[in-house]
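Working notes, structure below.
Omission of a single protein chain aside, the complex is shown with its protein chains in their original locations.
To keep things simple, chains are lettered A and B as they appear, and every chain counts its residues starting from 1.
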Amino acid sequence: MGNPMRIRAKSANGETTVRVLMSHRMEGGQRKDANGKPIPAHHINTVTAKHNGKVVLSADWGPAVSQNPYLAFSFKGGAKGETVEINWVDNKGDSRTDTATIS
Amino acid sequence: MKKTTQSVLAAACVAALMAACSSTTMSSSADADRATAEVIKSSFQNKGIAKLDRIAPEASNDLCSQADVAGKALDEKTAKAIEAANMAAIKWPSDGKYLGDWKRGEKVAQSGKGLTWRDKITRVNGGNCYNCHQIDPSFNSYGTLGPSLVGYGKLRGVTDPNSPAAQAVVKYTWGKIWNSRAYNACSNMPRAGTNGILTQNQVRDLVALLLDPNSPVNK
Partner (left out) sequence: MRKHLLTAMTALALSTLAYGQSDMEKGINKYREMLADGNPAELFEMNGEELWKTARGPKNATLEKCDLGKGPGVVKGAFVELPRFFADTGRVQDLESRLLTCMETLQGFNAAELAKVKYNKGEMANIRDIATYVAGQSKGMRFAVPQNHASEKTMYEVGKRLFFARGGTHDFACATCHGEDGKRIRLQGVPNLTKNPGDGIGFAAWPAYRVGNGQMWTMQKRLNDCYRQQRFPEPKYGSDATVALGVYMGVNAKGAESIAPAIKR
């Protein structure tokens, strides 16, 4: 669920650079609301990036990453027209997968 | 608003028998002032503790704003009258004590809290001083809208704020914080005392921050 990610993937010189903007509250769980009640943690725990079905990046996040996280990385290979797939899973078990075509 | 302006323009055009009327020549400054007053009336609403009386006409604000729009300073006579009126509005310390604790003063100077529509009326207000001024030279988060106050007391030769020699500066410092327009008719500095932003004790602490030889301002 959640809102769509914005993904841009570009390949040059045998390497593909991927930029992902994820929409997520990334609530750390340490904050309290105006009435002093703790705001429950709600954040992405794992991120997986695949190219042509193969995992090219996996990451363990947590409360330290801030709202609407921006992730940029590159991997060897990839060609124009191929697909990159990004998936995240959060601490509530929610997950989201979006794909983009390499340009 | 627009219909009134347009009919005034139309009348002026006809009266002047001009072939082409550009609204910038026909529309007088007074028309724009009237339009502005109407816009203000229709555009603002009470919210929280911030009520419409906060933007009711006020002598020095109205005159200074007009001068700013015209790009011309106020004439000497008007300026002096504003300064006199604001001087009369200064409340001097009830017990004759001008200085408080500079450490508390630094806290007052750093705090920008209070009096917005999100605040409760019971909130202790801050002086907002660092928004515009440099004060303690070791504190980097300072604004440049007002002059630096580093060395304030030292530069004015105040070694003992309780001495008779220092009284003029001590009084001026109190007065300037309480009501800046007593000394500069169109000062940009909030009138902390007269407008109820700070208490006597808070002003005492700020005076100490600026004049106590032990304050970091004067070290």
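Quick note on the criterion: a residue touches a chain if its C-beta (ideal position, glycine included) is under 8 Å from a C-beta of that chain, and two chains touch if they have at least 3 such contacts.
Predicted model only: the values in this text are computed from it and were never measured.
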Residue among A:12, A:39, A:55 or A:72 that touches the chain left out of view: A:72
Touch residues of chain B, complete complex, unshown partner: 1-2, 5-6, 9, 23-24, 27, 29, 31-33, 35-36, 39-40, 42-47, 50-52, 54-55, 58, 61, 64-65, 67-69, 71-74, 79, 115-118, 128, 130-132, 140-145, 184, 186, 188, 190-191, 195-197
Residues from chain A at the interface with the omitted partner, ascending: 3-4, 6, 19, 21, 23, 66-68, 70, 72
